[in-house]
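Structure provided below as structure tokens; questions to follow.
A protein chain is absent from this complex, but the other protein chains hold their places.
On to subunit A.
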Amino acid sequence: MFARDTSVSVKASASSLCNNLTVLSSKEKESTTYGVVHKAFVCITNVTKGAVVNQKQVSCKGEGAHSSSSVLQAKWCELPERTVLVITSVKGAQMFETDGSIMIFWQALAESKEGVYSHFARGISAVGDKYICVGTSEGGIMVFDIPPRGTAVKLQETLTSHKVAICELEAQGGRMVSTDEEGNIILWQSGGHFTEIIKIDGKGFPCSSVCFYKDFIIGGFATGHIRVFSAATGALCIEACAHGRWISAMDISVDSGLLVSASEDSFVRVWKLSADDSPTMEMVFQQAIIDAQLCGARFVDLSGNSFGVTGYDMGEIIIFSKQQAIP
């Protein structure tokens, strides 16, 4: 179904983090931009018409941040009016203009409490028309109101339903789903204030990656399971024993119903989902990237024709594309 395409080489190797690949595509310009976290900065690589045209690094800036402030995640948040590059680190969250050139906003984390094990921001998503949400290691989710232009970003509220570190956030229109280190999943409705709709209790293992598909929430877990829950009731519909290790990243192409999952077991697998009356799930493609602990996976285009995969210590993004149909 898919086959290895030309890899995109990046200037610095990918760090071992979950969801360590973000992609921004522009169909008109035939350009794709990739963001990969390397220790204390994000490597941004732009590929236009098949050629690497621009590479740069964006690192943590701002008060209290220094050059060794480890980055935990980077993601482009696409809002109707503007696209913002959000970087979370051990110091807090930073928002940049799309190309990473200008910093728009900087939110430092509060001082860590005594005896904590770690202190960081992680979990990023654009929600609805004007919100960007960022999770923290204390379980909080900061909701930022983003103006159509300019730097007047406002911290609107902090959601405190989660009690342990946030792993990932994802949105579908005005709905947001958040996951934490104990596998709890909460579905939120945005609006004047965010309201909790459904809470799905975890089993103690992190839900490191999450996707929306129609009226379903799909979680990728540390135990190698992919679980599909109903977004209407929170009930578990499907449980796939998908990988032999930690699932580090997932992404969905809603148009094609394809879900890609990457794991530390070195396998990338693609799943076909359908949800006509009851949901079904089927593995349609798999490949091992030999000796690579995968840490990121992302579809490059909305139609699910190709996806990129990153791995710890790897200086390239491996691209898989749909094979041309033989005439």
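As a convention for this text, contacts are C-beta pairs under 8 Å (C-beta built on N, C-alpha and C of every residue); 3 or more make two chains touch, one makes a residue touch a chain; residues count from 1.
Quick note on the criterion: contacts and distances are computed from a predicted model.
Of "Protein oscp1", "ribose-phosphate diphosphokinase", "snRNA-activating protein complex subunit 3" or "Translation initiation factor eIF2B subunit beta", only "Protein oscp1" is the UniProt protein name of the chain excluded from the display.
Summary of contacts with the chain left out: across A:30, A:239 or A:255, the touching residue is A:239.
If you put the hidden chain back, the residue from A:25, A:83 or A:112 that touches it is A:112.
Remark: the omitted chain is touched by one listed residue; of A:8, A:44, A:104 or A:167 this is A:167. Touching the chain that is not shown, out of A:34, A:76 or A:120: A:120 (per the contact rule at the top).
Hidden from this view is one chain, which touches subunit A at 11-13, 15-17, 38-41, 59, 66-68, 70, 72, 90, 112, 115-120, 164-165, 167, 180-182, 204-206, 222-225, 235-246, 265-267, 278, 280-283, 286, 288, 290-293, 312-313.
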